[in-house]
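Of the protein chains in this complex, all but one are displayed in their positions.
Take a look at subunit A:
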């Protein structure tokens, strides 16, 4: 049986044209859904996507990326503090002037207005890539209904390429007929989002159990809405080392 140490490290490729984030286009607005669970935190992947948006590079890849572009980024999180991402991005030694963090951890009441204003501000420099971590928390922190939140997200998406990072822990998908049940609300939100997505990325632990040299699986799939930029579907195994470096291997 081969272990990850026997395998050759691979570059992260998401689209068939070897790009990682969707190309900025005024006509088409992409929705990417990143699913993770409690054993597979996505911080490393979000950092890679933010880096690729900002600088056109990717710290996961060995070979340089031929077509570099720069897209402003807004990152809003209801889960991870700004310092975590700043620390990760500081290692990349790039100019972070076009990176904006919106703190929803401490203030989520007018999240839509805050995020919208930040997008409008950055849009002068180009259509931004917006990352929103755990938007489903808004359903439980306030009286927001699933369809209302989806509509708000769609309004944001109309101004940017949106990346939603959400948890799909199995226990959260055990829905029932009770409409107010947490799992029912969460499943309804996620499945409706999946039906709107152009790209699906999911991080899962190994089905065979824990391994020392593999942290989990990264699956890249086309979304349910076909997009102009074609997705290169594939599965990777990934390893997050103690020092924070990440390696990808083909499955």
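As a convention for this text, a contact is a pair of C-beta atoms (placed from the backbone, for glycine too) under 8 Å apart; a residue touches a chain by one contact, two chains touch by 3 or more; residues count from 1.
In this text, contacts and distances are computed from a predicted model.
Trainee: UniProt name of the unshown chain, from "Elongator complex protein 5", "Trafficking protein particle complex subunit BET3", "Spermatogenesis-associated protein 5-like protein 1" or "phenylalanine--tRNA ligase"?
Mentor: In UniProt, the chain that is not shown appears as "Elongator complex protein 5".
Trainee: Taking the full complex into account, find the residue in A:48, A:139 or A:190 that is in contact with the omitted chain.
Mentor: A:190
Trainee: From the list A:92, A:105 or A:173, pick the residue that touches the absent chain.
Mentor: Looking across A:92, A:105 or A:173, the contact with the absent chain belongs to A:173.
Trainee: Quick one: which of A:7, A:150 or A:240 touches the chain that's been left out?
Mentor: Looking across A:7, A:150 or A:240, the contact with the absent chain belongs to A:150.
Trainee: Can you tell me which of A:23, A:41 or A:222 touches the chain that was removed from the display?
Mentor: A:222
Trainee: Can you name the residues of subunit A that touch the chain not displayed here?
Mentor: 27-29, 31, 35, 147, 150-151, 154, 157-158, 168, 170, 173, 175, 177, 179, 184, 187-188, 190-192, 194-196, 200, 202, 204, 219-226, 233-235
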